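First the structure, which I've put down as C-alpha cells, then a few questions once you've had a look.
For this depiction, one protein chain was excluded, whereas all remaining protein chains were kept in their positions.
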Amino acid sequence: MSSAPLLEVRGLNAWYGESHVLHGVDLDIREGETVTLLGRNGAGKTTTLRAIMGILRRREGVIRLRGRDLLGLPLHKVAKAGLGYVPEERGIFASLNVSENLMLPPTVAEGGMSVEEIYTLFPNLHERRSSQGTKLSGGEQQMLAIARVLRTGAKIILLDEPTEGLAPVIVQRIGDVLVELKKRGMTILLVEQNFRFARKVADRFYLMEDGRMVNAFPGHELDARMDELHEVLGV
Amino acid sequence: MSTIFGVPAPALYGQILIGLINGSFYAMLSLGLAVIFGLLRIINFAHGAQYMLGAFAAYLLLSYAGIGYWLALVLAPLIVGAVAVVIERTMLSRLYGIDPLYGLLLTFGLALILEGAFRYWFGAAGQPYAAPAQLTGALNLGFMFMPIYRGWVVVASLVICLGTWLLIEKTRLGAYLRAATENATLVQAFGVNVPLLLTLTYGLGAALAALAGVLAAPIYQVSPLMGSNLIIIVFAVVVVGGMGSILGAIVTGYVLGVLEGLTKVFYPEASSIVIFVIMAIVLLVRPAGLFGREE
Partner (left out) sequence: MAVGTQYLAEQPKLRTSSMVIGAVVVAALMAAPFFFYPVLLMSILCFALFACAFNLLIGYVGLLSFGHAAFFGGAAYFTAHAAKVWGWEPLTSILLGMAGAAAMGFVIGFLAIRRQGIYFAMITLALSQMFAFICLQVPFTHGEDGIQGVPRGHLLGIIDLNQPLAMYYVTLAIFLFGFFAIWRIVHSPFGNILKAIRENERRAISLGYRVDRYKLGAFVMSAALAGLAGGTKAIVFQFATLTDVQWQMSGEVILMTLLGGIGTLIGPIVGAGFVIALQNYLAASDFPVTVLIGIIFVVCVLLFRRGIVGEIMELTKRKSKQSA
C-alpha cells in the first residue's frame, strides 16, 4: 500500500466569494480505492468535490492527479485529465432526452464503458432512452448521472450523495452498482451522509468538520468508531 | 375579378406573399436572437447591424471583387461570423455573469458604430442589388403571379430555420448548446469547452443574421439603416413568442409577418404598428409570451 496516490490533495483552501470555506484539506486516493467523506451538512464535503473539480474557482493549495497539477487548469480541462463528476441533485438536463444526457460528456480516455455495457448494467435507462431526462424517477436519474461518467473513461469518479432522498430499495441498487464498479477497478471518491450505505463500499473514511479534515481511518474500523461518529455527525 | 371580403383576390395573395417574406426575415432574425440569448444571456442589439453587414458584404463583394450572389450567400455569413467571433472574444466575454443589461448596451453601442460608419461611407440612401439571373422573372401560380426571387426567399428561409432547428435539436453540438443553456458550469465540468461554445454560438447567430441580409439585399435595398428598423420589430416578435422555444420563435416570426401583410390589405394605416399592438395584447393576456416559460 505504498504506491503513490492517484489523486493527491494537499493544504486545499477555498472561498465562496469572501467566505473562507475549506481550511487546508488533505486527501489521498490510491488507484482502485473507494474513499468516503463523512461529515455533517455544511462540513465542506460537497465543497471539497467542487474545489477538486474546479467548479469552485477560488482555491489555493495542491491538487494533483498522477502527479499532474489540476489547480491551474481551466474547468473543462479537469474532466479531460480523468475526473468524472456526479453532482449533488444529479444534474440531469431537462432539455435533453435520456440517451442525449448519457452521451453528453465527451470521452476523456480509452477504456470507458460502451453504451451497450451501460445499458446492460442499467436496463431501465435503455427502456426510457427517448424520454425527457427529468421525467425519470429520482433513482433512475441517479443511475443516469452515474452511467453518464462511466462512458467517458474517467479514472476517478466523484460521487456527491448518490443516495440522498431515495427509497431503500434504490439505495440497495446503487450500492450494488458501486460494488460492481469497484470490482472493475474504478477509483471512487464518495460523499455520503448514510454511512451504513458507505461501509459496504468504502476502503477508507475521512471525517470532515467546519471545512477541515478531522479524522481518517480504514473501513474496517467503522464499527469500532460508531460512538465517535454518532457524536460528530449528530445522528 | 374575384374578391375576398371585398378585396380583390390578387391583391390579397400579393400581400400575404409580402407578409410571408417579411415573416421569413422576422423568423430568421428572432431565431438567431433566441439562440444567442439562450446561451449567452445577452440580447444582441447588434443583430440588425449584422444583418445589414451581410447585405453590404454581398453588395461590396459584387462591386469590388465581382463575386456574385451564390458565393456571397456563403462568404458574407462567414465574414460577419468572423467579425462576431472577434467581438465575442474581446468584448462580450468580459460581460458574462454581470447584469445582462450591460450586454444589451454594449451591443447597442456596436450597432451604432457599424450603422454610423456605413452611413458615413455610403450615405443613408439604399444601393440596389440585383437578384441572380437564375431567380429573375415570375411564376404563374394560376391564382397569382409570383416573382421567383420572392418564392426563393420564402423557401430558403424555411430551409434555414429548419436546418438550424435540426442542428440544435438533433446533433451533438446542439445537445451541448441545450445543456449549457440550462447549466453551463456542469457542462464545462464534463469537459466541454464552454467558452468556445459561447464564441461559436455568437458567431453562428451573427452568421444567420448575415445570411438573412444577403437574402434581403435584392428585395429591399442595401442601406445602412435596414437593420435597425427591422431589429425593433424583431424584438417585439421575440416578446410575443417568448425566447424559451426555438420552434416558437420561428412560427411566431412567420405568423406575425402574415398578419402584418393582411393588415396592409384591410387596414393599411395600422400595418406599421400591428405587431406592436399584438405584442401589447399578448403582454396583457399571457405575459410570458406564447411559447415562453415564466422565469
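Quick notes on this structure:
Which chain is which? They are A and B, in the order written, and residues in each are numbered from 1.
Here is the rule we use: contacts are C-beta pairs under 8 Å (C-beta built on N, C-alpha and C of every residue); 3 or more make two chains touch, one makes a residue touch a chain.
Small disclaimer: the values here were computed from a predicted structure and weren't measured.
Counted over the whole complex, the shown chains touched by the missing one are B. Screening B:112, B:173 or B:290 for touch with the missing chain picks out B:112. Of the candidate positions B:3, B:63, B:136 or B:272, contact with the unshown chain belongs to B:272.
Screening B:59, B:235 or B:291 against the full complex identifies B:235 as the residue touching the chain left out. The missing chain, though absent from the display, is touched by one residue of B:65, B:82 or B:283; that residue is B:283.
Across the interface with the omitted chain, chain B contributes residues 37, 43, 91, 94-95, 98-102, 104-106, 108-117, 119-120, 228, 232-233, 235-236, 238-239, 269, 272-273, 276-277, 279-280, 283-284, 287-288, 295.
FYI, only the chains that are shown with their structure count from here on.
Taking each chain's centre as the mean of its C-alpha atoms, chain A lies 44 Å from chain B. The part of chain A that touches chain B in the complex is made up of residues 53-55, 74-80, 85, 87, 91, 93-96, 100, 103-106, 108, 148-149, 152. The residues of chain B lying in touch with chain A in their complex are 172, 175-176, 178-179, 181-183, 185-195.
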